[in-house]
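Here's the structure, in structure tokens; my notes come after.
Here the complex is missing one protein chain, while the rest keep their positions.
In this document, chain identifiers A, B and C correspond to the written order of the chains, with residue numbering beginning at 1 in each.
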Amino acid sequence: MIATTWRVVGVGFSLLVILAAILLSGVEPQQTSFPGTGVGPDVFWTFDLRTDDLTVLLLAVVGVVSACVQVYSIGYLHERAASYTALVTLFTAAMVTVVVADSLFLLLIGWEVMGVCSYLLIGHYWERRDARSGAMKAFLMTRFADVGFLFGIFVLGIGYNTFRISELGSGPISPGALTAGTVLLLVGVVGKSAQVPLQTWLPDAMPGPSPVSALIHAATMVAAGVFLIARLYDVFVEAEATLTVLAVVACVTMLVSALCAMAAVEVKRVLAWSTVSQLAIMFAGLSLGTEDGRHAALFHLVTHASFKALLFLCAGVLLHQVGSAAFVVLRRYTRRGALRRAMPVTFVTMTIGLGALAGVPGLAGFFSKDSVVEAAWHHARDGSTIGWVVLVSVCLTAALTAFYCVRLWLWTFFRTPALAGALGAFEDDDPMADVDEPDTSKLREPSWLMLGPLVLLAIGAAGLGYADGVHVHWGVALVTTVLAVFGALPAYSLWQRGADPRPVVLEHEFGLDAAYQGAVVVPVRWFAKLAVLGDRDVIGGYVRATGRAGTLASQGFRLLQTGNVQTYLTAAVIGVVALAVLAGVIAS
Amino acid sequence: MSTLLIALLAVPALTAMVLWVLPVSFADRVAAVVGSVISGLVLVGSVWLWIDYLRPADGPGTLVGFETAPRTLPGKLYPFAETDLEWIPPLDVRFHIAVDSISIPLIMLTALLVFLCCLYSLRITPRIGRTRSLIALLLVIETGVIGTFSAVDLVLFFLFFEVVLIPMWLVIDIWGDEHDAAGRRRAATTFVLMTVLGSAVMLLGFLLIHRQAGTFDLEVLGNNPVAGGRGVPLAAAILVALGLAVKMPLWPLHIWLPDAHAKAPTVGSVLLAGLLLKLGSYGLIRILLPVLPEATTTIAPYLGGFSTVAIIAGSLACFAQTDVKRLIAYSSVGHMGFIGLGIATMSPEGLSGALFANIAHGLITGLLFFLAGAIKDRHDTSDLRTIGRALNARLPRISGLLVFASLASLGLPGLAGFWGEMLALLGAYRPADSLPRTTFLVFMVIAGLGTVLTAAYFLRLIRNLCQGDPAEYPTTAFAVDLSRIELLTWTPLVALTVVLGLAPWLLLDYWNFV
Amino acid sequence: MTITWTDWQAIAVPLVLALGAVAALLVDGFWGAGSRQLKHLCVTLVTAGAILFGFAFLVTQRNSVRPGFCRAAVEAPAECSIVFEPLTVGLWAVLLIGGLGVVGLSTYGLLDREIPVGEYHFLLLSALTGATVLAGARDLATIVIALEVVSLPSFAMVALRRDRRGSEAALKAFLVSVLSTAVMLFGISYLYGVTGSLYLQTIATQLPGIDPDLRRVAFAAGLFVIVGFGFKIAAVPFHGWLPDTYAGAPVEVTAFLAVVSKSAGVAGLLVLVTFGVAPSGSELRTVVAILAAVTMTVGNLAALRQGEAVRLLAWSSIGQVGFLLAPLAVGDAQAVVGYLAAYVVVTLGAFGAVAVVQRHRPAGLLTDYRGMIRSEPGLAAALIFFLVVLAGLPPGLAGLFTKFAAFQSVIDADLLWLAVIMAVNVMIGLAVYLRWIAELFRLPAEAPFSVDIETPAVTVISAYTAAAIVVSVLPSTLFTLIT
């Protein structure tokens, strides 16, 4: 009953967001004043809202994706549905807050509430160890980054003497403060959007329910980072050093995460890494510092939202219907195309999604990625190093993306022609598994509550590329397409041979987790022990020693009470002499 | 002469007397009801006082807001509802009480927490019984705390500061952890002895102030602060700060706190953490800053340093705790560190932050201790290892509230815990002009990392207590999830945490320091 | 020509007390075989009457200055042996309160024991006479005589029960006291040699301008005098006799020792320090300060582990004396008298309560008090209140503010080190009293103390409690004893 109410509220809220986006589209940018507060003479902040094109765009994305997710969840999730739906709604609301905020603090509220919602939702299956640790990791890493974000707000807010986003960027500020502030904000963004070096939480967040993953990866949370830089673009453009840092971070991230995606053996993990990679492409676009770049990045944000939400929801279907999204498990069901045949809608929509992700010409991802490449090319042509770096990285990433998309598609839905046990084949892939065929008879499509969103998003993934007005730079298109083909061919070839080589360094995802474990978690444990020991044995020791000294002194004085009056007299005489000596010392 | 304020002071104390005079068996039965009614009245009275304060002098109209609130010197008293009577002329001590925008919110917090404790005691009392005395002592504590918050005379401040000691000692000693009689006695005695030493040291500081300025009156002292940052004023500032630091408690004087909180009964922990710690921070703001401004400047970096250490050390210690009440107690050390840091910055932001954090910490930690007490009552232990995991499955509502309170405590924006800590950090980013900025920037960064540590140990608590495989930890046979009285008691705390988190201007507007 | 002239009103109170003493003895002697109870009542009334006269006198004459036994001096104000002035009023008030309190305390308990009522009251009034003279004395000869008049009757009182314990207690007190008298007299003889006078006033004027060679002698002499009083008030290290004597004497006599005898010592020392041997700035004051620090620390620490109520009170009274010495060291008479007054009232109260319990539980262990808050709520509450006053915490505001005054005078005299030691001792002292209070609150008790308390006891203890409450609510009364 409560769950139903929350579901209605959730879907209703999402629809409301869409409605707001529709109503606001095309309206002049405006701000709504709300009461604020402050401390002291010159720190004052309000809770103002603002609407402009960017807001509308994000509202639309958030509304659609969350509506899809909410509807999908009705079919997907049954246990603890009330709290789940409530949190998803809150999550959406938080993202909406971020999008419409004109106050850095209001934005921060939304920003961090998202973090908490993601924490709680990732930990939805708290019975599972990986869910618990993934949730905790996600929250702590983003929280760490948010400290930087908070300090960035301080620096910029005090520097510009306002915490109103629309007023930032106007007014004098020292270059040092500007750079420091933007870099600190960038720290927050890096954490939220899982960029290098804080990227490891996102893949580990996969134990959460799939619809939540879709929400996090497509419309909220990670997208907030991109949104923030787009929102504060005026400020960031001023700070060249920051943009350089952003470009480097983005380029490294997109390659690293694409490489990681190539070695992941679980559908959701591949998708998670691909999200990191795609977000990096958006950041790369933003880091160009040009209006084209920003536009391209936002375009990619929108298309990415549609196909990534689609892909995660598809993965959710696999999880829901098959029970696992690991390649190992899925492969058993792929024999004789069972999976494909039993779930045609899922297959088709997922294929569209992967195509869009890989940049198959004509699908949404193709256009948006090309626009980034094109913007980079234009920038590079103007003699910018950043432009070249971005250009090369994105192109390389395109090839890698194609590789892992194809790999995913093939290994999930198609049977390997070759025998099992080839190079790098899945270790626990037992050759005898061929013998006991899993029961595929019960495989079927899920209810239309879940398929509906898939179809809707698939339409988006296919068609959104044309929404921006078809504009193709043929040279760029040719290059990226060729690169994609170059990426796809090895994947096909390997699959055909039944081989899946996964270098150790990629399987370990560059060892960053272990490094963090050694550099942060272990020392913290040590220090915790040290703190407790210090309290117990040092500070407490002093206190205890004081108490014991008091007791001992008490005993000592009692021992002096021998009951012999002559002892008392002797003590007194000694006392007199001592006082006399003391007095002599004082007097002289 | 303000009847209302005097009534707020006198009514709880007199009620306590009446309770003690009544025959035991009868009083034990009615104590909680009487306590709830009386403390409820006090709560109403304190809210009335606040409304009265906000109402502009020139007739009815809108309440004072941020734009119209007067700019005030930090910590200085701008008396309202003043009562000033001669008391002990030979010692230059007056019965001088008054309140202002700094103290009334704290008084309201006091009234609220005591009210909730009494309400809670309607149904849930420590096993040993003796409800009459428990309620009476709670009311005496209420008088002491409200008195401290409204004292204008330094000696009166000291006096009320000490009023709470013996009642709290009794509360811990009598109603504390029933499984560990020696431990609770030790904890109570350590608490009372360390605090009394602190307050005696603080008194020395007051006397030095008196020697220097010739008065104990905060109002006068606020207008004519003791000048000079060396010599006697410095000694006075150090002594006062030391005394208050014991109460607050600042690292390394916090050693009494974990034991006292862990051994105290639920209501005792709530009041100890929610109110008594605030006496220290309130004193720092009210006495140190306006009375000894220059000497405070001299010690502020050290105060800030120790506060920062408290944040880190308190948070780190939480990682290694196996007792849920101890863990929350240590978390208080960290949170009070933020308050200390805010005060040490001597900036408007830092001070407002400290004041806000005071209130927020009172609400949130009060809730946390209520929850810890509930969990302890249900499992008859507060040891995390014995309680087991998967509370989400066994006591879903309590567990949910615990998650909420933890999130609030770790400073989630949008809940009350955030604003205070944020402003303290902002204050450290831009401390008063007379302070070394680089030092405070370092403090800010370390304290910022402290927030991450705070988050980490709370998440660890949630993970180890609320989450886990329910199959391994079967439901206790007669464990009731969230009884009605608990719901009633905790709802105000939850609601206020959310309200203050979303609408910080409800308080911040009135702390408008220059 | 008169060598000395005197205002006889200055010695009215001691005189009446002395007469009262004789009267008490006479009443007792000529009583015959009548009711013992009635005799007790009569004697008590006589004693109380004498003391009440003293109060009446103090109230009417509180603002006057009346010198007694004066002689004109060359180029100086007249030298007097006794002066009735505000300080005297304050000290006398304290002493008389103490005396009256002890009389009240003696109304119950005495009858059961083999203590002769007449002698008891005679000795009590005699000692009180000495004490009042001591507080008004302004020359060393008078001080010595007065001190002996206080001391000798006290030893007799200690031994009045005539048992093993009593005789031992008396012997100890006596031997120590005699030694102290000798030491003090030795010092006085040198003081006389150095200054040529026994009048405090003259000594005080002579000392600063003294020949540097003699300064050290004068210093040692002053030290000896102070040490003599140190014995009397049981300052550490001259305290050894006190716990044993307190434990050996009847509780009423112990109360007398703790209240009247001790107050007399403090009064004498105060007079001595402020008027004579240790004028402001003298190094002797440092010695007193050191004595104060050592005394309070040792007294409180030793009390920490005491398991007997009377011994605990004995040690704690040593600690309290330390606190008294602190303002005394800086010559703050107001703080000393205030402290003394509060101390007297609550010590009487505490001994009163102890006397009630000790009658039924002679062992007098702290564990005998377990759970009394439930079984004897009234008595327990009063006892707790007295202990809290002694500890100096709310609600015992009398104790708190007198300690406060002590702190204030010490701070104002720049003795921060002493103030810090005092602060630490506040903590130790609290630890001492809390143990007792904890016992009172502890439930459940196996065999809690519960009896029908005699009406006189109830009355007396109620009176003490009322007095303690009054001075707690209006602490200024304590400090206006000296106007």
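Please note the rule applied: a residue touches a chain if its C-beta (ideal position, glycine included) is under 8 Å from a C-beta of that chain, and two chains touch if they have at least 3 such contacts.
The rule is short, and it goes like this: contacts and distances are computed from a predicted model.
Peer 1: Hey, which one's the missing chain according to UniProt: "Phosphate transport system ATP-binding protein", "NADH-quinone oxidoreductase subunit K", "Amino acid/amide ABC transporter membrane protein 2, HAAT family" or "Sarcosine oxidase subunit gamma"?
Peer 2: So, among "Phosphate transport system ATP-binding protein", "NADH-quinone oxidoreductase subunit K", "Amino acid/amide ABC transporter membrane protein 2, HAAT family" or "Sarcosine oxidase subunit gamma", the name matching the hidden chain's UniProt entry is "NADH-quinone oxidoreductase subunit K".
Peer 1: Based on the whole complex, identify which of C:L125, C:V144 or C:L257 touches the chain you can't see.
Peer 2: Touching the chain that is not displayed is residue C:V144.
Peer 1: Touch as defined at the start, partner being the missing chain; which of B:A187, B:L218, B:L391 or B:L435 qualifies?
Peer 2: Going through B:A187, B:L218, B:L391 or B:L435 one by one, B:A187 is the residue touching the chain not shown.
Peer 1: Tell me which of C:A182, C:V451 or C:V473 is the one touching the absent chain.
Peer 2: Once the missing chain is taken into account, the touching residue is C:A182.
Peer 1: Looking at B:P258, B:G274, B:P293 or B:P504, which makes contact with the chain not pictured?
Peer 2: Going through B:P258, B:G274, B:P293 or B:P504 one by one, B:P258 is the residue touching the chain not shown.
Peer 1: Using the definition of touch stated at the top, determine which of C:V133, C:A204, C:V354 or C:A431 touches the missing chain.
Peer 2: Reading the full complex, the residue touching the unseen chain is C:A431.
Peer 1: For chain A, enumerate the residues touching the unshown chain of the complex.
Peer 2: Residues in contact with the chain left out: 529, 532-533, 535-536, 539-540, 543-548, 550-551, 554-555, 558, 561-567, 569-570, 573.
Peer 1: If the missing chain were put back, which residues of chain C would it touch?
Peer 2: 140-141, 144-145, 148, 152, 155-156, 159, 162-172, 174-175, 178-179, 181-183, 185-186, 188-190, 192-193, 196-198, 243-245, 247-248, 304-308, 311, 365-366, 427-428, 431, 434-435, 438
Keep in mind that, in the parts below, only the chains that are shown with their structure count from here on.
Peer 1: Taking each chain's centre as the mean position of its Cα atoms, how many Å separate chain A from chain B?
Peer 2: 37
Peer 1: Provide the C-alpha centroid distance between chain B and chain C, rounded to the nearest whole angstrom.
Peer 2: Each chain reduced to its C-alpha mean, chain B and chain C end up 43 Å apart.
Peer 1: For chain A versus chain C, what separation do you get between their C-alpha means, in angstrom?
Peer 2: 78
Peer 1: For chain C, what residues touch not just one other chain but two or more?
Peer 2: 431
Peer 1: In chain B, which residues are in touch with two or more of the other chains?
Peer 2: Expected reply: 194.
Peer 1: Going by the contact rule set out above, which residues of chain C touch chain A in the complex?
Peer 2: The contact residues of chain C facing chain A are 171-172, 175-176, 179-180, 183, 215-216, 219-220, 223-224, 227, 231, 236-238, 240-241, 243-244, 283-284, 286-287, 290-291, 298, 301-305, 428, 431.
Peer 1: If you look only at chain A, which of its residues touch chain B in the complex?
Peer 2: Result: residues 35-41, 43-44, 83, 105, 108-109, 111-113, 116, 119-120, 123, 126-127, 132-133, 136, 139-140, 143-144, 147, 150-151, 154-155, 158, 524-525, 527-532, 534-535, 539-540, 543 of chain A touch chain B.
Peer 1: Which residues of chain B touch chain A in their complex?
Peer 2: Those residues of chain B that touch chain A are 66, 71, 190, 194, 252, 255-256, 258, 313, 316-321, 347-349, 351-353, 390, 392-393, 400, 403, 407, 412-414, 418, 422-423, 425-426, 429-430, 444-445, 448-449, 451-453, 455-456, 459-460, 463, 466-470, 502, 504-505, 508-509, 511-514.
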